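Yeah, one chain of the complex is gone here, protein chain that is, but the others are all in their spots.
Every chain is named by a letter (A, B and C) in the order it is written, and numbering of its residues begins at 1.
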Amino acid sequence: MSLARFLIKRLLQGVFVVWGVITIVFGLRVIAPGDPANVLLPPDVNPEVRQQVVADLGLNEPLYVQYWDFVTGIAAGVPEGLYNIVMGQPVGGLGLGTSLTTGTSVASRVGRSLPATLELAIMATVVAIIIAIPLGVVSATNRHSGPDYGATLFSLAGISTPNFWLGVMLIIVLSVQFNLFPTSQRAIGVPGIFDLLLAGQLEAAGDGFLTWLWYITLPAITLGTYFTALITRLTRSGMLDELGKTYVRASRAKGLPESLVRYKHVLRNTLIPIITVVGLQLGTLVGGAVITEFVFDWPGLGQVLINSINSRDWPMVQGSLIVISVGFVVVNIVVDTLYTLVNPRVGFD
Amino acid sequence: MSHTGHRDDLLRVEDLTTRFYTEEGQVNAVESVSFDVRDNEILGIVGESGSGKSVTALSAIDLVDSPGEVTGGEVWLRDAELAEEFRGESPDAVDGDFVDLRQLPKGVRRSLRGPKFSMIFQDPMSSFNPSLTVGEQIAEAVEVQRRASANPRSTRSRTQGYGLGKLLFDSVVPGREYTSDESRERAVELLDQVGIPDPVERAEEYPHQFSGGMLQRAMVAQALAGEPDVLFADEPTTALDVTIQAQILDLLRDIQQDRGMSVVLITHDLGVIARMCDRVGVMYAGEIVERGSLEAVFDEPTHPYTQGLLGSIPDVDDPAPRLEPIEGNVPNLIDSEMPDRCYFADRCPKAMESCLEHPEERAVEGEQGHTARCVLADGEYDPERALDESHFEGGDGE
Amino acid sequence: MISPRTLRSLKRGLNRNALAKVGIAIVVVVLLAAIFAPFVAPDRPGTQNLNESRQPPIGFEKASTQEVPVQENGSVVFEDGQIVTENRTVYENATWDHPLGTDGTGRDILSRLIYGARVSLLVGFLGTGLAMFVGVTVGLVAGYYRGKVDDMLMRSADVMLAFPSIVLAIALIGVLDDALEQSIPDPFVVTGVAPAFRSALGLPTGMPESTVLPGTIIVVVALVNWVWFARVARGEALSLREESYVKAARALGANDATIMFRHVLPNAITPILVLGTIQIAAIILLESSLSFLGFSSANISWGFDIALGRKYQSTAWWISAMPGLAIVITVIGLNLVGDWLRDALDPGIEGEGGV
Partner (left out) sequence: MSFDGETDDEEYDGSLVEVEDLEKYYYENDTLFDRVLGRDPTAVRAVDGVSFEVQEGETLGLVGESGCGKSTTSETLLGLREATGGSVRFKGHDVFRMTGSERKVFRQDAQIVFQDPFSSLDPRMTVGEIVTEGLRIHSLAGGAERTERAKDLLERVGLSARHADRYPHEFSGGQRQRIGIARALALDPEFVVLDEPVSALDVSVQAQVLNLLEDLQEEFGLTYLFVAHDLSVVRHISDRVAVMYLGKIVETGPVDQIFENPQHPYTQALLDSVPRASVDEYGRRGGTLEGDVPSPRNPPPGCRFHTRCPHARDACTKELPPDYDTGERHEAACFRVDEDHEYWESEPLPHATETGEGTSVGGGIADSSD
């Protein structure tokens, strides 16, 4: 079946990219100045203790051995982790090692912070798509009118505004001046809807929903604005492009009403290419999430990454980078498959 | 507005004028073109690229979109019901059974596309929506007519009872609500009538799974969905190979004869014109420069451009003679640069002083219905009063 | 290199839409301000002046409660030897020598914005230039030779794409620290032209001798964005090599190198330049994000000033607001120029490029 073959091919490419990611991440640590062991050891520690710690971390081994252990560790850890998830047991280390600063396993620390980032990313994407597609369509179909100019200016400002500044200004205006929204961190008490959903406590998630929504509004707007602006521009220019094509004139020649031509024919063909661009731009979304978490002290993977970089906690940095990139690769495979499913022209072979 | 016309005229186009307002300036694509289409006839419109032949067809059925615009002329269609309906509302748009479509509201003109007019295009692959099956797109054409005949009033409604919300939902999820089962069955029938083998399976396939020839047949099927009175065919076989072209021309001939439909065949290939058309119009620089029966135009070409065209075609049955090409280039139709003399004068071997004012369409002597927009139609070539080459040297010619 | 037809379509595009004119105006103003910073800046960007701290910009006034001595019919009231004071809100309004107000330590915000423009534009242009150079070379080779070369290069590009650019940038900076930091002497100040000009106008002299250029960030930004150029250049090379004039050149006996540099590259330049303008805008956003997170070694930069202003979010909102506006306006200007170039020259590359 050609879908299966397409998936295998894409998965193979995905594995290659993940291997590339792991190699780059490992390379980053190797070229980093300073001795990784110093993070654990005070400067005036006596040599034997330093020897012992270096041996424990396996830093004394030749580089290729360290690399080999690192890669095989992950290669074994991830499938084992997946198996555990399926069986409902704790996920285990995934071969990502333990954090130097907290001593806990990297995988569990990343696992705990991932849902918060996902919440942000998904909310931003949902907000973006709900607003951007109709806005793009309206501005494409009635050109040189009010909504068209409005949408163009909004989308232009949207892609030109650094999201951290937008976040800061939203806090200043909406939280400080008019205190409509909480100023910062998702309070510990506020339930992470994702954690609850994952844990299956639907009822708890239900009544905690409103407070969660109240907390997530500003971060979601901050993160979603660039994305909304981008998709508005793409929808508008994609729509204008399609409207110029011969099959539109042929459809009108058939006597089809303009609204049918515009929505059933043109809009569908406009949305198909946007899927790939959205996939490509997800990287920007995750990047934006890292900054938004910094601005709003949102306890996501971005926070973990920045803190671990500042504290030189290498295993944590490696773990977060790998999880972010692998997640991104998986999402891209899903997006590609979706694109091929929706677009009959592109077969699976 | 009374004018002479052949008693079984179906469509009379008079002084049709279309302008394109581009950055380079106003392009006079169609310049007061007049022609008529009779019942059960194939009318040929021949011309080289840039002559305005396609724009003429698009203007007649109101498919010119911005930056183009039909700025003048009348399109009279013989339709007793329509005449009755609008005799009261806009009396001067009605003359006997004829109605001037240009004076009717846009919604009415759109509702005529399908039942009265339909059009097929040059490149079949780009004339179908690539992400919908061929059967679905033909069924759509049938459905429009089915809904129109069900309640005529709604033909001019914006969505024909197919709500905007539904449309939006349908644009994401490829639903089939708009087309009913009957119209899908009719679509399969139409595919069969145009000679596409195993039509039931082919209806479920997408345009890119069809060959050029097969997809052109599907486009003809789609055009027949509304049982049109006049089928405009804009270079239908230009993109096809000669053996496939022959099949499509035969198909058009059979369909025209079986259904007694009129066809306006637009092409640059004089061979196709000779094989298919009863009457011919030759277009140059946005104007019809010669019009008449096939015999009249082919055997006694009056306008020097028609003579030049016939002289510059290699003959597959007779290789010998050296070709006599028409020197120079086609004018670019930008209004500011168009001289008010005969547009062909700078390339015409028989240009005379009298060609310096814009020629009118004149009847050719002794030839009923054979006209030419040239002084030679009813005058003789007089070498003394000829214009020599230098007269037009100013231009950036060869 | 630029054929007259391109110039004509650019001119026609320009007078057709007003936004393009606005875009060019913004970019020109920001460029001039950055280049002639020592002449234009009202005050020294770095000097602190505590008693003028947190002054509002023109048109705004700042309410602050201060201890003010109580007065009765003109004389100060004493009570057991102490001056009686009370809290009253005092409105300090802006002054013209700090049109956009001052920050937490009394530094003039407008001067910091003007000097900040230098860093952002330098990083934007140099970063884009470096990314363009690397990306176009890789893309052209991959697109022209296709086959295994193309597969290999494009797979490595996919790996780079797997990292969101800001994430990769942070990781790289964590590694490289500011090993490549440069400080570039400011020609105007060093040659004494600026100080003479300023003293003539009675403006405070002593402008910074040099600008600190975050070399690390430029390299990092280029490393992160070269992939977009590679993709566009590869696409162009793939389609251009099928053009008949390339085959004709091969038939005339031209070798691959000649074909690539005389035929493929000149015709691929237009979409690459259009992407370039969009990338400069994206890189300025990226640079300001990095300096906001504290990863940039530049001493004056818009992103960093916004971070500094967060402390005063309830009392002096303008400290964070003003640098942000500077970024938005500059990036809008660049995007408008990018749109104008793309519409006039090559509508093909919608959706490429990103932060």
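Side notes on the structure shown:
Everything that follows uses one rule, which is that a residue touches a chain if its C-beta (ideal position, glycine included) is under 8 Å from a C-beta of that chain, and two chains touch if they have at least 3 such contacts.
No experiment lies behind these values; they were computed from the predicted model shown.
From the set B:Asp8, B:Glu89, B:Glu204 or B:Glu324, the residue in touch with the chain omitted from the display is B:Glu324, counting the whole complex.
Of the candidate positions B:Ala83, B:Val108 or B:Leu294, contact with the unshown chain belongs to B:Leu294.
Contact between chain B and the unshown chain involves residues 48-49, 211, 213-214, 241-247, 249-251, 253, 268-277, 294-295, 298-299, 308-310, 312-319, 322-327, 329-330, 398. Taking the complete complex into account, residues 1, 3-5, 148, 151, 243-245, 247-254, 258, 263, 266-267 of chain C touch the chain not shown.
What we mean here is this: only the chains that are shown with their structure count from here on.
Put simply, the C-alpha centre of chain A and that of chain C have 25 angstrom between them. Chain B and chain C have centres, each the mean of its CA atoms, that are 55 Å apart. Only residues 58, 61, 63, 65, 110-115, 118-119, 121, 123, 126-132, 137, 140-141, 144-145, 148, 157-160, 162, 164, 167-168, 170-172, 174, 178, 206, 208, 219, 222-223, 225-226 of chain B touch chain A when the two sit together in their complex. Those residues of chain A that touch chain C in the shared complex are 13, 16-18, 20-21, 24-25, 28-29, 31-33, 152, 156-157, 159-165, 168-169, 171-172, 176-177, 226, 230, 233-234, 237-238, 277, 280-281, 283-288, 290-291, 294, 305-306, 309-310, 312, 317, 321, 324-326, 328-329. Residues 245-247, 249-260, 263-265, 267-269, 271-272, 342-345 of chain A touch chain B in their complex.
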